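With one protein chain held back, the other chains of the complex are shown just where they sit.
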Amino acid sequence: MLPLRYALGNLLARRARTALTVSVIALVVVASTLFSGLVSSLKRTFVTSGNPRNLIVMRKGATNDGSSAVPLEAFQALRFFEGVARGPNGQPLASPELVVQPFFHTPGGGRENVLVRGVEPVALAVHDEVKITQGRMLAPSSGEVILGRGVEGRYVGAQLGQTIRFGHGTWKVVGIFEADRSSLESEVWADVRELGDDAKRSVPYSGVRMRVADGADLDALAHRIGDDSRWALEASRETDYYAKQAESANVFYVIAIGLAVLSGIGAAFGATNTLYAAVQSRRAEIGTLRALGFSRLAILVSFLVESLTIALAGFAVGSLVAALLGRLVSWWLGGIAFGSQTFTTNVVQLRVGAVDLAYGLCLSLAIGLLGGLAPASRAARMRPVEALRKA
Amino acid sequence: MIELQDVSRVYHRGADEIHALEHVSLQIGRGRFAALMGPSGSGKSTLLNILAGLDRPTSGSVRVAGVSLNELSEDELAAFRARHVGFVFQFFNLIPVLDACQNVELPLLLTHLRKAERRERAQTALRVVGLAERGAHRPGELSGGEQQRVAIARAIVTDPEIVVADEPTGDLDARNAVEILGLLRDLCREFQKTVVMVTHDPRGEKFVDEIHQLDKGVLRHSAAQREAAAR
Partner (left out) sequence: MKFLPLVWRNLARNPLRTALTAGAIGLAIALVCLLLTMPNGLDVLLERAASNTRIVVHNEAGLVYPLPYAYLQKIRSLPGVVGAASWSWYGGVFEIEKGVTFPNFAVEPEPIGTVWADWGIDAKQLEDFRRYRDGAIVGGATLKRQGWKVGDRITLKGTLYPVDLQFRIVAEIPNDRAPFLLFQREYLDQALRAAGRGGLDTLGIVYVRVDDPARVAPVMAQIDTMFKNSEAQTASETEKSYFSSFFSMLSGFVTIILIVTGLVALCIVFIAANTASMSVRERLGEIAVLKALGFKRRLIFTTLVAEAVILSGLGGALGALASLGLTQLLHARASSWNSSLGPLGSFIVTETILVQGLFLALFVGMISGVVPALGAARRSVAETLREVF
């Protein structure tokens, strides 16, 4: 096999050309990694651990709890259905919730829809991924709210201890909560009754979340709720519900993959060009090596090594720039806002993580391999006599 | 036709200063076939470049076809060459992606002639060098000798007064070399062109009218050959 020094030395000899090719790959890596980071960050907000023992109950046909209505009588009956778990004090773990999307105002004067969830204290027991990290849970009928981490600081008055305006009134922020970086962190929680009054809702709830008791048959309970002819309701697993929400992000995957494929192939073409030129200009050299007795495989491998080295260099530069750029963008934009199915703002923190970098690495290796294959095999197939003949 | 007075050329390669020509004075009359000869590095190519308007002397005056080249700008020199000088090189003469006829036409692109006229002139030039039927062939399909003939055709297609040739036979075998030299001599005899050739080739001595020997940038010796070259 040819020494590594041969491959690397050749790359350094043609500095400008190598640099250009490396830059191309680096740019592709930056673009793909950045976008992949965005998609990963978005995906993270959709997929929460969710609780596999939780059911979400909404009106039949509603696909998210922002466009559903559940009457009071329905809730009052549901919470006593057999199979609903009970808390330590015997209270049914059924959380009635009302979803409203009022305007919140950003300090810059912008206006965004934010998901405000009216809850009762039992909500904390049912949504067990929600943890209050600062302050305390809101007390009913006290005009208090708690903010998810993504909301904090984003709007006027959205700080612990301050008052925030939305709907028809002002509310006191008494706590901040985290929820595993899920979409719940972009929510504001208020007292369900107060919220309903403020929004003048005739139907008090938009949905109910309940915990199924250990040992109880979850599916049977779900069916019983769905089959009840008094109200047209439907119950599904919380985990399934979130999975379905995540499907709305599918288009991003398509974009991300399309981005990677198109730009990757383009970069591969660029690498191929460079390598072909290198093979051409080094014909005599290759002929000499072959004449000396180096096998075709050795030549092939050597050129592939060159190609892969360029690709890896591109990855190194690109991933560094991507990580920096990601941080810069995140700091400057303060979290990317997305519209969710409930037409509210889902704030995503752009983060280029290990998975995204791995994605970038695979992409650059693929570019190096694909781009280098044709020229490397041409070099390997060269016959010594032809190569040594004057061009 | 060509008058050089006290021409010197110094150029810099890195930190070194190279005196390619030292105080060369030279005259070549109209319709003469002159050879510049000498060992490698003697400055003959430099001298050729200067009298062809490709390079400027560091000092001294150059007068070609009645034009003083010293005062001309780059663009003016280019225009001068296009009008008055034909070139034949040892390598890279022809553009590989154009066929023979298109190669010959190249200098005509710089004139205002229409396409049909350009075509016709190029064909005429090819006829002169005996390659009329090979016009559609690419340089890759021509032999070394044929390529040089095409180059000569190109050199005369604008009807310049001077043709300069830098080692025209350097890459050719014996038979082709003799053909090319003969062709160059015919240009003088039949078309009254002044041909200046740089060559190593001793065969060239039989064809030329005068030889100028250079060594280390200095013109050592000029001699006129006999009028009729012995064959």
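Remarks
A and B label the chains in the order they appear, each numbered from 1.
Operating definition for what follows: a residue touches a chain if its C-beta (ideal position, glycine included) is under 8 Å from a C-beta of that chain, and two chains touch if they have at least 3 such contacts.
All figures in this text were calculated on a predicted structure; none of them were measured in a lab.
Considering the full assembly, A:Phe35 is the residue among A:Phe35, A:Trp171, A:Tyr205 or A:Phe294 that touches the omitted chain. Although one chain is not drawn, the whole complex shows that of B:Lys115, B:Arg189, B:Arg203 or B:Arg220 it is B:Lys115 that touches it. Within the set A:Asn10, A:Asn51 or A:Gln101, the residue that contacts the chain not displayed is A:Gln101. The missing chain lies against chain B, touching residues 11, 45-46, 49, 52, 54-55, 74-75, 78-83, 85, 87, 89-93, 95-98, 102, 106-107, 109-110, 115, 154, 166-167. Seen from chain A, the chain kept out of the figure touches residues 16-17, 20-21, 23-24, 27-28, 30-31, 34-35, 38, 42, 59-64, 67-69, 100-103, 110-113, 166-168, 198-200, 202, 232, 248-252, 254, 258-259, 262-263, 265-267, 269-270, 272-274, 276-277, 325, 329, 333, 335-341, 343, 345-346, 350.
Definition applied: only the chains that are shown with their structure count from here on.
Distance between chain A and chain B, defined via averaged C-alpha coordinates, is recorded as 71 Å.
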